[in-house]
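Sending over a structure as structure tokens; questions will come in a sec.
One protein chain omitted, others in place.
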Amino acid sequence: MSRKVPVAIVGANGYSGEELCAILARHPAVSIAAVTSRQHAGKPAGGVLPRLSGVGDFSQLLFTEPAIDSLLGCGAEFFFLALPHGLAAEYAVPLWEAGKRVIDLSADFRLRDAGIYREFYGEEHPAPQLLSEAVYGLPELHRGSIRAAKLVGSAGCYPTSILLPLVPLIKAGLIDVSDIAVASASGVSGAGRKAETALLFGECNESLRAYGLPKHRHLSEIEQELSLAASSRVMISFTPHLAPMTRGIHTTIFTRLAAGVSPESILPALQMAYANEPFVRVSTNLPDTKHVTGTNFCDISARFDARTGRLILLSAEDNLVKGAAGQAVQNFNLMAGLDETAGLL
Amino acid sequence: MSRKVPVAIVGANGYSGEELCAILARHPAVSIAAVTSRQHAGKPAGGVLPRLSGVGDFSQLLFTEPAIDSLLGCGAEFFFLALPHGLAAEYAVPLWEAGKRVIDLSADFRLRDAGIYREFYGEEHPAPQLLSEAVYGLPELHRGSIRAAKLVGSAGCYPTSILLPLVPLIKAGLIDVSDIAVASASGVSGAGRKAETALLFGECNESLRAYGLPKHRHLSEIEQELSLAASSRVMISFTPHLAPMTRGIHTTIFTRLAAGVSPESILPALQMAYANEPFVRVSTNLPDTKHVTGTNFCDISARFDARTGRLILLSAEDNLVKGAAGQAVQNFNLMAGLDETAGLL
Amino acid sequence: MSRKVPVAIVGANGYSGEELCAILARHPAVSIAAVTSRQHAGKPAGGVLPRLSGVGDFSQLLFTEPAIDSLLGCGAEFFFLALPHGLAAEYAVPLWEAGKRVIDLSADFRLRDAGIYREFYGEEHPAPQLLSEAVYGLPELHRGSIRAAKLVGSAGCYPTSILLPLVPLIKAGLIDVSDIAVASASGVSGAGRKAETALLFGECNESLRAYGLPKHRHLSEIEQELSLAASSRVMISFTPHLAPMTRGIHTTIFTRLAAGVSPESILPALQMAYANEPFVRVSTNLPDTKHVTGTNFCDISARFDARTGRLILLSAEDNLVKGAAGQAVQNFNLMAGLDETAGLL
Partner (left out) sequence: MSRKVPVAIVGANGYSGEELCAILARHPAVSIAAVTSRQHAGKPAGGVLPRLSGVGDFSQLLFTEPAIDSLLGCGAEFFFLALPHGLAAEYAVPLWEAGKRVIDLSADFRLRDAGIYREFYGEEHPAPQLLSEAVYGLPELHRGSIRAAKLVGSAGCYPTSILLPLVPLIKAGLIDVSDIAVASASGVSGAGRKAETALLFGECNESLRAYGLPKHRHLSEIEQELSLAASSRVMISFTPHLAPMTRGIHTTIFTRLAAGVSPESILPALQMAYANEPFVRVSTNLPDTKHVTGTNFCDISARFDARTGRLILLSAEDNLVKGAAGQAVQNFNLMAGLDETAGLL
């Protein structure tokens, strides 16, 4: 193994941040220059995150304060931001200005339009001048731009599970983009490591419930990318649910074939689109979140309901891996000129 | 407490059967004349079903063989059949001929059309001559007929969760019946107490997956009842999922308003329809399976997605109670002239 | 049903309080005069606790402020306190002085010795003058005193699961009280409905861990009652664990037979001790929490390890029912002169 790329992880204490640490600690071409936690600065990172104790750089790393000056001086060339939206931009701006390359796991740099950000996030975008610089970090859609990008807004968990089955079919003109309704279910880690009553074990176990409808924030990036693929404005219905599991997103999409399209053409179109993708598995088997948990895979399948003429697309991914930390590392691998699968297979 | 109605439970060892025993053992107006289990005949029922040990009649009851002769002689006036479809009819026929009243929890007497049964269950109906006698056992739709019925095919779990939100809106002409797509998720007990690898804890925990699409058997009774409400043939898409919980069904329905209907009219229409129903709760709050677990309630809510013009209906119930055993007892209460809520609130 | 006893529930919003509401709402001889919640005063109780919407008095009840004056005037004869320790005493004192009868679910009135309270709870007892008035609320041990008591400190969850198997054997001189070590595992609801990171679904699911050793607070009441049974000072080791389930406590006790005692005498001794107890089931089958969930039963069994000479006692209960709310209602039934099982079977 040759030179290791020095990276920093800003905000390591949430679920995505911890997963990012777990992946990067085992990454063969990475050294961790800094890992920050406001709450735990000064403490051994392996003590705060016991899963990581004794794993790679986490045998010695201490958490540091997320001060921008010390981050700029820590030697890292790439910066992963695992912070709440809004706060992420506060770090992205000075890092970008200092010429660093940034992979942001928050929603701050996923949208191209500050007005859409305002509409869905309820506040002004904190750094609209960078929106035209940022690349939407879903490698299967934007691999080329990601390679060259200085700032990547790594794609969100629900969006990834919805875009991967839909985009190739939309690009090929196989489905009716005016009729798309999505029901997704996520494990509870998707809500973050927040001390809220609604996320207690006693509230989430033996519970299944919809939430955040009809206008979940992730709709903004989903529709941005669907519209891009369709070269026309696409709007969909999206109903997320919370399921009693720690990890995993399952997505079920109801749509219809475009006029004249044969149902038999759908699965082959998906298989062809993803034939060379290392992390998308298209199969006749129905996806199951347990087959992707802990991996960077997104599994996809399709069924045609001949009785009603509906096409049903299904996908499964680990919300913390392909839906967050794994995707961020996949983006990083591309940006750093490494094997795209390094540390991820 | 006055006279107790003697009942028999045929097939008490599955999940629905056990739940039925649990409800009937505590029912103030019921005495249990017989409880059968081929596998456990002769054993104390409270030993085989430890939850029930020491509860009411289960302090002394022995399981008996499900022989029709001994059932006819056991003194029961009402017979609950908690058996696989096909087998249930083998008991229903002689019981019916002997003038007994039967509540069947299987699918055998839910359909009016033997051809539909053949299409969805893949075999000839075992007793087509009784189909015109049987009543579909969903009290909120067929209360009057159930009261007088000798044979009730108690409504299924998914169907109950789908019909209760839809039927009043269809009857009132408020929705477009040509555009209905349903995503439901069920706890694993819905698959029965069967020794199958796919139902092991290790396969179902931390797993969410669709199954049985696009033509799940329950579609047959769902569409029968929707068509009845609409006075026209209704076909829908239905995607069931298995969720990592023991009990509960959550249903999310995507549909559209009928022309000229205001979104504001939906929730009031549901509230009015169920104002006097003891077991349907309509609320602005989104349903959550944990709020209905162990109860005979079905919780319903609705949201309008103004961006796409879709109406989203949501419901939650306990698949083993309102979706099976509780519903059967509600039907029984009606048939026996008891308070409809006896033993259920 | 004749006269209903008016009761008040102070602090209904925690897990024990909600379970208490669920039991009392269905209790045939109770009317709920008041139910308090500081946080939710003025709101319909069935809206805050959706499980209870439409159930008995919860169809109309509003939460009220827990002000002592309004409680004294609400018409209740019995007061259930489901409050944190320390706070419970603040209510118990004026209620007791006003001649009301109180069932306290907290730890405030379980100990006879204010010094022990200080040692285990780290603060001065808030009302030491009432300790001699209060009765330890475990009906199987103190039924007579509970009947007459004005103030009952309802027994805790772990203590109930440990005392019920041990006390009859100690009283009969069958085991060596100098050698008792206990490993218990509790569902997460035992920790209360508190917004703490450690209780999140993502922290408790797929997790099993010990905590609170070696000196858990419940040891104080356990040893008080064991010493009473033994007529000598008994000290034990107790290791509680948190298990990934919502409800249930399982207890495994390692002890030894007293000199000359035959292993064959243990199970019969337990069976005889509990022959007439409605809520204790002694069996050769190993207890399983799922068989007691939602019930007021405590299941008990025993095994002798001939190789090492150890006796292993096992028990299971629902921590929120026999370990909290059910036990409180059992105590109430005794105090009110009702059938001890009313509302509980």
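Read from first to last, the chains carry the letters A, B and C; within each, the first residue is number 1.
The working rule: a contact is a pair of C-beta atoms (placed from the backbone, for glycine too) under 8 Å apart; a residue touches a chain by one contact, two chains touch by 3 or more.
A quick note: this is a predicted structure, and the numbers were derived from the prediction, not measured.
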item: Touching residue (missing chain; options C:248, C:278 or C:326); value: C:248
item: Absent-chain contact - pick from C:41, C:181 or C:272; value: C:181
item: Where the unshown chain meets chain B, residue by residue; value: 15, 188-189, 193-197, 199-206, 244-246
item: Contact footprint on chain A, counting only the chain that is left out; value: 26, 47, 50-51, 53-56, 206, 278, 281, 283, 285, 288, 290-292, 294-295, 297, 299, 345
item: Positions on chain C contacted by the hidden chain, ascending; value: 181, 183, 185, 187, 203, 205-211, 213-215, 235-237, 239, 241, 243-248, 250, 252, 254, 286-290, 293, 303-308, 310, 312, 314, 316
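We take it that only the chains that are shown with their structure count from here on.
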item: Topology of the chain contact graph, where touching chains are joined (line, ring, star, complete, other); value: complete
item: Inter-centroid spacing, chain B versus chain A (mean Cα positions, whole Å); value: 40
item: Distance between the centres, which are taken as Cα means, of chain C and chain A, whole angstrom; value: 46
item: Residues of chain A whose C-beta touches two or more other chains; value: 203, 205-206, 244-246
